[in-house]
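Missing here: one protein chain of the complex. Every other protein chain is in place.
Take a look at subunit A:
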């Protein structure tokens, strides 16, 4: 505990580095995956291609991706951009499938009704399909958020600064407290991100929460 207090400024700096590496992939992944998922949902031939490509990208091991990106992008091997791009690729790969499923799940009747009352394609997407796909998208985003925060620490193996630094340094110095600090830090960031996402969900998708509660109550009543 004394170590934690004595090194608080370093812990805080690495925590900020970790957050700075985690946030862009989560946001970018979401922004890229939603339109791609919609295309996969809307145009049958594209579905197999997009979902297969996502599945294959998702299969590439993280450390292999970190190392390969500088070669492909022409960046330096220590560039934090590599980590951000790699994590964004994973986020997109994972979320495209979720987004396609989420749009698939929007009831055809509701879609037809919105066409019938005169919604154009753009308005239909933003005011009908996207909100109704919202709860599933959110659950996918929470998975992406947790795994991104945990995976960013691997970047420390190629020298990119994050809480993962404490793992390697703790091993070298044979000092478990330091490793624990890193693990706890990563988990705290993941939990905080998750709470923020849940909160955003409550604000933007209030009906999902209400519907779920009602469903829960109904289930209990019938049980």
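Everything below uses one rule, namely that a contact is a pair of C-beta atoms (placed from the backbone, for glycine too) under 8 Å apart; a residue touches a chain by one contact, two chains touch by 3 or more; residues count from 1.
Operating definition for what follows: contacts and distances are computed from a predicted model.
From the set "Dihydroxyacetone kinase subunit DhaL", "glycine dehydrogenase (aminomethyl-transferring)", "ABC transporter permease" or "Ech hydrogenase subunit EchD", the protein name that UniProt assigns to the chain left out of the figure is "ABC transporter permease". Within the complete assembly, A:157 is the residue of A:53, A:157 or A:205 that touches the hidden chain. Note that of A:16, A:56 or A:200, the residue touching the chain absent from this view is A:56. Within the complete assembly, residues 55-56, 58-65, 67-68, 71, 77, 90, 94, 97-98, 101-102, 104-105, 136, 139-140, 142-143, 146-147, 149-151, 153-154, 156-158, 163-164, 166-168, 170-171, 174, 176, 179-180, 182-183, 186-187, 190-191, 198, 212-213, 216 of subunit A touch the chain that is not shown.
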